[in-house]
Structures are given as structure tokens and as C-alpha cells.
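A protein chain is absent from this complex, but the other protein chains hold their places.
Right, subunit A next:
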Amino acid sequence: MKKLLVSTAVSAAMMLSATAANAADYVIDTKGGHASVNFKIKHLGYSWLYGRFNTFDGTFSYDAKNPDASKIMVNIDTTSLDSNHAERDKHLHGKDFLNVDKYPKATFKSTSIKFDEDGEEADVTGEFTLHGVTKTITFEIDKVGEGKDPWGGYRVGFEGETSLKLTDYGIDYNLGPASTHVDIILSIEGVRK
């Protein structure tokens, strides 16, 4: 019995150290401002309107040697929506759209990440919560680059884009037939912890 316990403890310790060696943990560099959550939506079908969420945070784990073990989570403060027009932002914060008093957070948590063979692109699947509605979404990301920074740290960056149907998330304000979807563009740089 004692022997079994020891061997269990040893194998557990080995698994722990194996995990630590394989997956490095990164914090998304919102502090240094090397990450953004942008969105774009067509205005009347005539132009693209860009905006962003100024306040968010997140972490991910990633190792180039075992990329499919990667994980990411992002928390977005919906009150920080900024489309460079205060009156419009007020409308978007309100009940017609994000209802930020009731739903101040949007979150994404990955459930699986599958990289292609050269490790440059991946399909990320996870739970996205917006406006109180949680949906499983899959979107593609590109690895932008990885390496040491000039100040003693280590960084890796990704960018991904996905299109969300507003009514899927209970946002049914009619912006016209060309504006039923919003594209979310996540561009992040992580600093290794």
C-alpha cells in the first residue's frame, strides 16, 4: 500500500513537471498595450465601422513543441466599448445592444486548439459569452511571431478573427440587412510568466 502511494506520488510529480515543461504560461500584454480586441460592422452596407474594447485581460498557455495543448481565456469589459463617438457608444452600451449594466463582461474560454502541421495556424474552439448568451464558436488564428524581447522577457503573438451573428446573442436591434454580423478581431501578444 505504502509502495503504491509512493509510486502514485512520484508519477503525479512527474506529470506535474512534464506539464510545466511543456506548456508555458503567458499573460496577455494589456499592461504594455500590445493587444487589442477590435470589432467591425458594416454601416448600411456602405462602409466599415471599426471599434474596440479598451479594457480586457487574459492569459494563455502555449508551447511550440506541443501547440495543441494550448489554452486561452479572455475577459472583456463591455463598458469599455469605444467606437470613437460618445453618443453612439452610449447607444451601444444601452439596452438596444450590449446592455452593459446587466452584462458588464464578455468572456472567451477555449476548449480545444488544433494547430496545422507547420504550427502557424490553428482552429480555436471555445465558449464565448456575450450579452448573457454563451455559444461554442470556432475560429482561425495565425501565429504572428515568437521570441525574446529586448528587455529580458519572452513573447509570442497571435491574431484571429471571427464573425458573430448579432441575433445569436440576443441583440436584435435592426441595423439593416448588411449589418447583421459583427467581426471580432483579437490581436494579442503574450509575455511569458
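We adopt the following convention: contacts are C-beta pairs under 8 Å (C-beta built on N, C-alpha and C of every residue); 3 or more make two chains touch, one makes a residue touch a chain; residues count from 1.
Rule of thumb we're sticking to: contacts and distances are computed from a predicted model.
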Chain excluded from display, named as in UniProt, from "Electron transport complex protein RnfE", "Cytochrome b", "Carbon storage regulator CsrA" or "Glutamine ABC transporter permease GlnP": "Cytochrome b"
Residue numbers in subunit A that touch the chain omitted from display: 79, 84-87, 89-90, 93, 173-176
